[in-house]
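Apart from one protein chain that is not included, each protein chain of the complex appears where it belongs.
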Amino acid sequence: MNPEILNELYAGAGAALAPLLWLAAGLSAVLIADVFAGLKAVRPVLVPLTLGGAAWSAGALISDPAGAVLGGSFLADARTGAFALVFLASAALAWAQARRYYTEEAPFLGEHDALLLTAPMGMILMAGAQDLILFFVGLELLSIPLYCLSAFRRARTESVEAGLRYFVLGAFGVALFLMGAALLYTLTGSVSLEGLAAAKELLASPMGATGLALLLASLFFKAGVAPFHLWVPDVYQGAPTPIASLMATGTKAAAFAFLLRLVPALPAEAGVGLGLVAVVTMAIGNLGALGQTDLKRLFAWSGVAHAGTLLLVIAGAVAAGGTDHQEAVRNAAFSATLLYVAAYAFSAGGALGLVAWMEADGEEYRSLSRWQGLGTVRPGVAAGMTLFALSLGGIPATGGFLGKWLAFSTAVRAELVPLAVLGALTSVVALGYYLRIVVDLWMRPRPEDAAAPSAERPLAAFAAGFSAAMVLALGVAPGLLLGRLIG
Amino acid sequence: MDTAPWPWLIPAAPFLGALVCGLLHVGALRRRKADPEAAGMLAGPVAIAAMAVAFAVSLKGFLELQGGAAQVWSTRYAWIPVGEFTVEWALVIDRLSSLMTLVVTGVGLLIHVYASGYMKGDRGYAKFFAYLNLFVGMMLMLVLSANMVGTFVGWEGVGLCSYLLIGFWYEKGWPAEAAQKAFVVNRIGDAAFLLGMFLLAGVFGTLDYAGINANVATVAPEQLGLLGLAALLLFGGACGKSAQIPLFVWLPDAMAGPTPVSALIHAATMVTSGIYLVVRLNPLFASAPWVLTVIGAVGAATAFVAGSSALRQRDLKGVLAYSTVSQLGYMFLALGVGAFTSAIFHVVTHAFFKALLFLGAGSVIHGMHEEQDMHRMGGLKRHMPRTYLTFLAGASALSGLPLLSGFFSKDEILAYAFASGGVSWIFWGVGIVTAAMTATYSWRMVALVFFGEERFDAQAVHPHESPAIMTGPLMVLAVLSIGGGLLGLPPVLHVPHLLDGWLAPVVEPGKELLAAQHGGHLPHLSHAMEWVLLGLGSAIAIVCARRAFLAHRGGLASDEAFAARQPELASTLADAWGIDRAYKLLIVQPLMTGASALAALFDLALIDGAVNGIARFAGTSGERVARQADGRVAGYGVVFGGAAALLAALWMWIGA
Amino acid sequence: MPLLTLITFVPLLGAVLLALAPLKDDRALRLGALGVTLVNAVLGLLVWQGFDPAEAGLQLVESTPWFELPGAIAVNYSLGVDGISILMVALTAFLMPVVALSASGHVKQRVREFVVWLLVMETGMMGVFLASDLVLFYFFWEISLVPLYFMLGIWGGSRRLYATVKFFLYTLAGSLVMLVAAIALTYQAGTTDLARLTEWAGMQDLTMQGWLFAAFALAFAIKVPVLPFHTWLPDAHTEAPTSGSVILAGVLLKMGTYGLLRFGIAMFPMAAVEAAPLFMVLGAVGIVYGAFLAMAQTDVKRLVACSSVSHLGYVVLGMFALTTAGLRGSVLQMVNHGLSTGLLFLLIGMIYERRHSRELDAYGGIAKVMPTFAFFFVFSVLSSVGLPGLNGFVGEWMILLGSFEASPTLAAIAVTGVIFGAVYLLRATRLMLFGPVTHEENERLPDLDAREIGLLAPLCLLCVVMGVMPGPFVERTAPALDRVEARIQSAREQLELAATLHDAPAVAGEERTR
Partner (left out) sequence: MSVPTEQLLVLSALLFSIGVAGFFVRRNVIVVLMSIELMLNAANLAFLAGARHHASLAGEWQAEGPVMVTFVIAVAAVEAAVGLALVIAYYRRKRTVSLDQLTPTLD
């Protein structure tokens, strides 16, 4: 092979790929440490070290963007860095939740951690992908570990079935994506986003439309946008809770990070259509969550609704295309998406983390009824759950509120006001079930047969506390956290 | 215009008295744990002293006016800054309000003295005097205020006090209901008063009496209609307070309160505030003759209906209550024909003799151990001679026996009505008939109570004369009832009409307006005609009084005979023409049922049902949505494929 | 001294401290809460003192950039007080110690949580009234839902869960529509500063104003609540613990009327002029409707709750009369209603603590057993029915005067509320206080104690002061309201101008066809 080509290909790639390299090195180290008993002592620090290093180098990308590398396939700009931080945070939360979560699978935690470190690599690739090939690689790098992790509790039918379901449908989704990409490529001769954006008029042809539709379908599937959302409740429910958390927060964030990249390739006329899909998704997600009694299922449905809100942002960014404030709206869309996924990562991640924590006291804590009156016996857990629920519901002083505010701002500025109003009204429904959680926590007596929960899990507690702090910080001083990050 | 702080003393003294009495009551309640009979007996003297101060200051005001001052203004304080104008706390003593304060504080003082004896032994003694003083303070506020809003304070304030006083013995239950009724019915009038006030504020840009009265004459003709409407609404307010048709129903029930209350509120003061208001705003009313006619008609009708009802009451206080309503009708009749002074004249004399009668009735009831049914009295003359004599004086004055106070004031009204001619002749006719009825029921009452055989159980009831502290005020009032006519002797006697002269500056603007409507002169009677009318009045009073007295002196035979002869008429009259029951049936019941129906059917089922319906709809559709994710993967695949195809179609459609 | 920041966040600070304080004793927690609210009351007094009555604009302004995100508008943290808000701030500061003190009667369990929510509530309310940045306002607006939601849900009556969720969701539905409108407004105008937004909004045409007004007004109408959005209120009021009811009646509902005034009328004067007839009708009908509802109630707390619907009808009516007297009266009436209804709820709470029933039937003859209670109850009823000389009258009278100027017919309908108000409140009074003692368990009820009298008396005193001497209160609001009126006046002129311009070509066309 021609070394010059390699030189060209990897010039400056060190800084750009540093987060990925950290993760790759980390997961190798985890696997190695898993094999050698002598390295037992270092096992616990490997994952935090890896994630910390990756986060540090991702943070470096924000203040010092590395630009496009790998022949322009991967753009390691500030946005990629910012999203990478979110992915790493959700992976870190999932990791923290997973400690002491597994019982019979505990011997295989090394594999678990290795897979857990692989997923963010895929996410980062998706967020920075500038062409469909790299995106495809990222997608698979994300999906395949998650198939395995979903089925990680292989002694349990529900977990295995969740993995199988996710896999079968995921593979189908990937096939759809590939067919779409192939059609687009045949039509335009390019797989790069730039090339697709340049050939936008070709996309209106039946072949282009079909390609684009298949592409979006697969993205919608990953993000859990209606009507590609049906797998979400089943898989979240069956998968181990930390994994559900990672899927909810990380996968969704990655899908929308790539959708943001895709925006220039989409015709402005599609904005309203996307907005409609978004509002329908919000409605379906919120209505679906309304009657749920299983917390994981409930958060799954609620995740669908949040995907809808995020899609509304994308719709706004698309709809603003061609207008004179296109740039402003797209910047807003980026702020909105980033703040929203960050707030969502900590809210939903925090909430599912608490579920995982309490599951140590028994599986029945997956059911909301078991949480009744928890405020009197575990005020800290209950307060955390309350905060996360309110943030997911978009009540102020939490990141969820500012996320909602920015999301609707984007839609309104793209003149999708009626959709924004409809979307806003669906979040009334959302509060219907978030409040139900709060009602159960504080306003109902503790069931008489419920023993006082006893599980002490410092790491999970720390993760929950950190999430809560972040939720509040994002809600009260977003500038402090994101201003520099985004600016 | 000079202002001085001292006029504020007039209402302030009773207000302060009320406060002190209230505190005494609190103290009594405190002590009650040790001494169950503690009642704060110091309240009586305190309240009386407060009244004496108020009376004295009123007298000072009166003397200032005698000294030539047209008006005495109090210091003024800003109250409600409306924007276009500011309503002030301001009192003005002029000839009208001075007269009213004298009557209110004077008669009030006597009633207080009487009450200090009457209420002895009641556990709410101090509370009673607190209310009583508060009432007088409010009444004084009503008559003294220089603007309508201040009057309205007193207006509602006396309403409140009558509420509290009527319901004084609330443990019995029905007094509380009567009190509530009084307040609500008064409020109907007050609502009209408010609207009238707003109209005037719109027309004149002020609510000062001075500002309104001075500008009525110069109001643009197209606004006269508004003025008339305002006058009518204010009269609506007066109807409530002064117990005129259709709002008189509260007064008979209001007898549930202690008797001195009836005397103070329902005879001497509060009920006359409607008349006061009309006289106070006489130019306004004079500018709308049709309203005056309405007033006259209402007054005449009320006089007749209530007078006839009084004929058949068995309750001693009931007779007096309907009689009061009837006499108030008289006063409005006077106002209706433009006889403002005469109305005030009747207010004054009525205050004397009706207070006397009520207090006398109280004395009787007191002596009879709370018995009020006249059919169970009789022959009390022997047992309570002083009460009897003073009561007799009061009844005579009420029935208009010649030369007594009621005679002059009533005949002045009738003469004025007769002289006015036209529709007023009908009023006059009604007035004459009512006069006959008045004499009849008065003497029926006297006969049933004091004469004939003793119809009570002599074993259980030992009638006794009341103590001097009660009979003393009776005597003073008896003298006033007899001699009160001196204030306004008829012109034929060629002596100055004191009241006419005194009030002339007040009613002058109204009279001028009325005169202008009648071609420059006011109704006038020849001396001969006056003599004839005086004679007619005397004759009717004497004849009816004699017949009634003779018929009932013997006992219940006459009543029973009438009831047997005319059972329907008897019950209709006793029932006050069934108006109260009709209200209950036609207004109160439907209102309450309507409210319940509204709350249950419209509010709960429809409006709230819609709200809950939305929530339920969300719930059921949520269930349907959630059912889609049932775990059947193959089905999901079909949905995904279909949706992708749909997306493609959408895309093509957008592209096309 | 950043007075407004202090008055807003001192309670929050207190809440955090009390939440974490190692106090085992409920009494200490209660005292702590009382202390914090008293400190805030002193701060309120300082604000009252520092407020210049002659000034129409915002005063004591504190402003600093809050956050700015790329593509999103810059948001400021800015607080200020003007004539529209000063009374509400003062009322809040004054009422909260009373509420804190009242709580020991009915909050026996989970005291720590209670005092925390109570103090958070105060922060929320202060923030709503003081925020002079739209985003900050909305921020506090929604926050203030949460504490009451908890107070209702934890310490409420038997149907508390239904009531609290209904309250939250209903209010939120309106708020979210407002959120979208607020976003549209801020981006169109390019600022979130209230003064500049008001200036901008005033220059927009009727269509733009109309849409924005509709969205804002919906949120506030639900909060007030204006007919027909009122059904959450009786439930919330009835189920709330006493302190919750007092706060709800005293301050929270006023957030709705306050919003209608500041964001409805002042911001979109043309739309307000056009919508005024509708709102006046809703207000007038609300007065009578609420009164009728109250007449039909057998639960005394629900009765007072319905009376709130009626009383707030007055406020809405007066406000949308758009006259001097109407505006002034309605602002004053917000405070009056807070005091009178607050008093009534406190009293009902006190009797409920003794007897554990809210049914009118369960009482009768209480006046004999509890004379002090009876005194305060009758006093509060009188204040509530607008007896002249007490606070209720002044506001009601000004409102009626002002609305009479605008629409005599509606004023006439509203005046009947004066009658019906007496009917239902006196009926309740009679059934509770008067008549013989019919229930044996009522015979030994203890009368009010010193604490209870101590928390009622200041309110009663204020009722009298405001009834006799409303001047100092009105004069503080007057300049700001005069400015609102001036805006309305110019909006009217603009509308007339538009109407004549619109008519002119039509007339010309007619002539041509002729």
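Read from first to last, the chains carry the letters A, B and C; within each, the first residue is number 1.
By our rule, a residue touches a chain if its C-beta (ideal position, glycine included) is under 8 Å from a C-beta of that chain, and two chains touch if they have at least 3 such contacts.
Computed from a predicted model, the values in this text were never measured in an experiment.
Shown chains touched by the undisplayed chain in the intact complex: A, B. Touch with the chain that is not drawn comes from one residue among A:L31, A:A78 or A:V137, which is A:V137. Among A:L39, A:A78 or A:V168, only A:V168 touches the chain that is left out of the view. Touching the missing chain, out of A:L21, A:L49, A:A68 or A:A182, is residue A:A182.
Screening A:A16, A:V47, A:V191 or A:A463 against the full complex identifies A:V191 as the residue touching the chain left out. The omitted chain makes contact with chain A at the following residues, 131-133, 136-137, 140, 144, 147-148, 151, 154, 157-158, 160-161, 163-165, 167-168, 171-172, 174-176, 178-179, 181-183, 185-187, 189-191, 233-234, 237-238, 297. Residue-level contact of chain B with the missing chain is found at 626-627, 629-634, 637-638, 641.
One rule holds for everything that comes next: only the chains that are shown with their structure count from here on.
Remark: among chain pairs A-C and B-C, B-C carries the greater number of C-beta contacts. Relative to chain A, the most remote chain by averaged C-alpha coordinates is B. Taking each chain's centre as the average of its CA atoms, chain A and chain B sit 78 Å apart.
Remark: chain A and chain C have CA centroids separated by 42 Å (rounded to whole angstrom). Centroids built from CA atoms put chain C at 37 Å from chain B. For chain A, the set of residues touching two or more other chains reads 432.
In chain B, the residues that touch at least two other chains are 615.
The part of chain C that touches chain A in the complex is made up of residues 66-73, 110, 113, 135, 138-140, 142-143, 145-146, 149-150, 153-154, 160-161, 164-165, 168-169, 172-173, 176-177, 179-180, 183-184, 187. Interface of chain A with chain C (complex): residues 328-336, 339, 375-376, 390, 395-397, 401, 404-406, 408-410, 412-413, 417, 420-421, 424-425, 427-428, 431-432, 435-436, 438-439, 442-444, 477-480, 482-483, 486-487. Chain B meets chain A in the complex at residues 615, 618-619, 621-623, 625-626, 628-629, 631, 633, 635-637, 639-640, 643-645, 647-652, 654-656.
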